[in-house]
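Encoded as structure tokens, here's the structure I'll be asking about.
Removed from the display is one protein chain of the complex; every other protein chain stays in position.
On to subunit A.
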Amino acid sequence: MRSVGTLGIGLWLAGPIIWATHFIIVYASESVACTRLDADSHSLIAGIATIIALASIAFIAVRSRAGRFRDTAFLRTTALTMNLLAFLAVTWAGIAAVLLPSCTGVG
């Protein structure tokens, strides 16, 4: 195992960090969109955020196989698995955000 530096640790945790960012954007934008804009704009924001998040996770996952973590099986496999889990979690939450109506209560 070799040292990867602060940026390396950030890249290693990229999947969960992107998940968290996506989460905050989708959740926070609902309150703002519903009070200041309209419901459709939130579905659009959530959809775009989800696509960007998924694309970034996939990009980083593919790149990290060859890049900084090439020499270290531990960092490579753990980074890849975390990306996989984050991809799943973003898809899961993203689908709910895009498909369900924004700004309305239930029933």
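Note that a residue touches a chain if its C-beta (ideal position, glycine included) is under 8 Å from a C-beta of that chain, and two chains touch if they have at least 3 such contacts; residues count from 1.
Basically, contacts and distances are computed from a predicted model.
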item: Name per UniProt, for the chain absent here [options: "FtsX-like permease family protein", "sulfate adenylyltransferase", "NADH-quinone oxidoreductase subunit J" or "cytochrome-c oxidase"]; value: "cytochrome-c oxidase"
item: Candidate in contact with the missing chain, chosen from A:Leu11, A:Val26 or A:Ala53; value: A:Val26
item: Subunit A residues touching the omitted chain (full complex); value: 1-4, 9, 13, 16, 19-20, 23, 26-28, 30-32, 34-36, 42, 72, 74-75, 77-78, 81-82, 85-86, 88-89, 92-93, 95-97, 99-106
